[in-house]
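All protein chains but one are shown at their positions in the complex.
We just call them A and B in the order they show up, numbering each chain from 1.
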Amino acid sequence: MSAFTLENEAFSGLVFYGGLCLAKTAAMSVVTAYHRITKGAMPTEEDSRMLTKDPEKRKKMLVPNDDVERSRKAHLNDLENVVPFVLLGLLYVSTNPPAGSAILHFKIFFWARVLHSVAYICKLRSPSRGVGFFLGFAATISMLYRTISAVY
Amino acid sequence: MSAFTLENEAFSGLVFYGGLCLAKTAAMSVVTAYHRITKGAMPTEEDSRMLTKDPEKRKKMLVPNDDVERSRKAHLNDLENVVPFVLLGLLYVSTNPPAGSAILHFKIFFWARVLHSVAYICKLRSPSRGVGFFLGFAATISMLYRTISAVY
Partner (left out) sequence: MSAFTLENEAFSGLVFYGGLCLAKTAAMSVVTAYHRITKGAMPTEEDSRMLTKDPEKRKKMLVPNDDVERSRKAHLNDLENVVPFVLLGLLYVSTNPPAGSAILHFKIFFWARVLHSVAYICKLRSPSRGVGFFLGFAATISMLYRTISAVY
């Protein structure tokens, strides 16, 4: 029988927390767009051209803004961690892990990544961001171990 | 019964459009490679070393080229949007959405991303790229909503 049905609690947990994780990642685009607009920092020449005709102002718009770069880096860190995690989640669920253990992994990962993003964007004191990263990474390693050893 | 069989129209739609989306993303590597070769802009010192022995020419090869950076940024934007979308598509299909609605989401997303990439690489006038981004993002949000609320 396939593990990929909503009757399987581990899988429906993945759909829920994986969905939340991807929503959190998508939200980074909104944060970046917000900073781009409020700080007038555009990524391309044609964007600045739409907003003003003054060549001096255009040049200023193309200078990287600190807040924009910060939310971009947080977004990139999500691509390095969240996207592989949800993908791994699918492989992991196919090995029929106990539902309670699976959901615990997903829950820890999700909240760890929320902490990571908030710490990055709001410049929380170090090592807040590192703690978020590490907890999420540990959940990933634990799932990798279970997945690979199950089919070895 | 599993939703992940080709008899399920929503799933086979995802396999088709998801496959096209990933092919489009892979094509960005080809565009970048093309610009790297024709403009002689290499990413690492060891690449330039293979191409010429002249240390002056090598240094020039390591200066970032505008066209290369442009296709790299378009590629990165695909990583931020296309890869999470196809992954989300798998979670979404498991909630048994109506096939017509599912395929409409996939179709809109695919063509929106084609517009985004063409606008980025060919420097189409703003807001062409933004429209492509926004349509794709809207399809993603709609699928996120359906997915998370189905298992909540």
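The definition used in the following text is that a residue touches a chain if its C-beta (ideal position, glycine included) is under 8 Å from a C-beta of that chain, and two chains touch if they have at least 3 such contacts.
In this text, all values refer to a predicted model and were calculated from it rather than measured experimentally.
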Option touching the unshown chain, where B:S2, B:T38 or B:S149 are the choices: B:S2
Residue of A:L6, A:A27, A:L51 or A:L88 touching the missing chain in the full complex: A:L88
Candidates B:S12, B:N96, B:S128 or B:S142 - the one touching the absent chain: B:S12
Hidden partner chain, residues of subunit B it touches: 2, 4-6, 11-12, 14-16, 18-20, 22-23, 25-26, 29, 43-47, 49-50, 75, 79, 83, 86-87, 90
Missing-partner contacts on subunit A, residue numbers: 1-4, 70, 73, 76, 79-81, 83-84, 87-88, 90-91, 94-95, 120, 123-127, 129-130, 137, 140-141, 144, 147-148, 150-152
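In this section, only the chains that are shown with their structure count from here on.
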Inter-centroid spacing, subunit B versus subunit A (mean Cα positions, whole Å): 17
